[in-house]
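One protein chain omitted, others in place.
Up next is subunit A:
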Amino acid sequence: MTALATESRTAPSRFAWFAADTWVVARRHLVRLVHRPDELLGTLLIPVMAVAMFGFVFGDALGAAMTVPGGEYREFLLPGLFALTMAFGIGNTTISVASDIRGGVLDRMRSLPMTPAAVLAGRSVADLLTAAVELAIVMALGTLLGWQWHGGVVALLAAFGLLALLRMAFSWIGILLGLPVSGPEAAMKYFSLLFPLAMVADTVIPTDLMPTWLSGPASWNPLSATVIATRNLFGNPAGPATSWVAEHATALAVAWPLAITAVCMPLALARIRRIAR
C-alpha cells in the first residue's frame, strides 16, 4: 500500500500534471456519455427539431421569401444549425458543473493534490469532443436532407475549426454560469434564455428578412459571424455580404470566441477559487 502510494511519476512539470489531470477529468465525462448517451439529447433536440421545422415545414416558404428554391434554403440553413448545436451544448456544460458542486464531486477534487483549473479544463475538453459527435449527427442528418459542402478539404477543416472555437467559447460561458448555481434545476433557467439568443442571429432566418431594429443586433450576435464564415467555407449560399459583419465574418468568427473565452475563463478560475469562502 505504501509502495503504491509513493509510486508516482518522477517530478513532471506542473504543466504536465495539469495536462494529465485535465485528460483524466475529460475522459470521465466521455465515459459518462458512453453510459448515458441520452444526455446528448438535450443538446440535439433543438437542432434536430429545427431541421424538421425549418427544413421541411417552413423551408419552401422561407426559400420563397429569399427568392431561392427550398433546396437552396436548406443548404443555407444547415450551417446555422451546426452553430446552434455548438451553442446548445452549453446546457450540458452548466448542468454538469452544477451537479458536481451539489454532489460534492467538485469538493472531492478540490481536496486532491491537483489543480482545480484542471477540473474546468477537463470539462471544456470533453465539451469539444462531445461537440464533434453532435456535429457529426447533425451533419449526417443534413446530408440526408440534401445538404453538402462544395469546398475543398482545407475549407472543411477550417469550418470545423471555427465551430470548435465557438463551442469552446460557449463551454466557458457554461462553466461560469454553472459554478455559482446551487443545483442542476437552477441551471436550467439559463437554458431558456439561450433560445432567443440563438435565434436572433443569422442562423435559421436570414437577417435581411428580419425587421431592421432586429437585424442589427442579430448580425452582431457572435453566432452570426461563425455561421456566415462556415457558409462561405462549405460553399453554401450565404446571402448578400452587405453588412460589415458579413464582410469580415471569418475574422470575427475567430475573434468573437477568443474574446469570450478570454473573459469567461479567468472569471471561472477566479470563481472556483472563491468557492472556499
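One rule holds for everything that comes next: a contact is a pair of C-beta atoms (placed from the backbone, for glycine too) under 8 Å apart; a residue touches a chain by one contact, two chains touch by 3 or more; residues count from 1.
To be clear about the criterion, contacts and distances are computed from a predicted model.
Colleague: Choose one: "ABC transporter domain-containing protein", "Glycerol kinase", "Cysteine desulfurase" or "FAD-binding protein". The correct choice is the protein name in UniProt for the chain not shown.
Modeller: "ABC transporter domain-containing protein"
Colleague: Based on the whole complex, identify which of A:24, A:157 or A:262 touches the chain you can't see.
Modeller: Final answer for the missing-chain contact: A:24.
Colleague: Considering the whole complex, which of A:50, A:84, A:109 or A:264 touches the chain not shown?
Modeller: The one listed residue touching the chain not shown is A:109.
Colleague: Provide the residue numbers of subunit A that touch the chain removed from this figure.
Modeller: So the residues of subunit A touching the missing chain come out as 1-2, 4-5, 7-9, 17, 20-21, 24-25, 27-28, 31-32, 35-36, 103-105, 107-114, 276-277.
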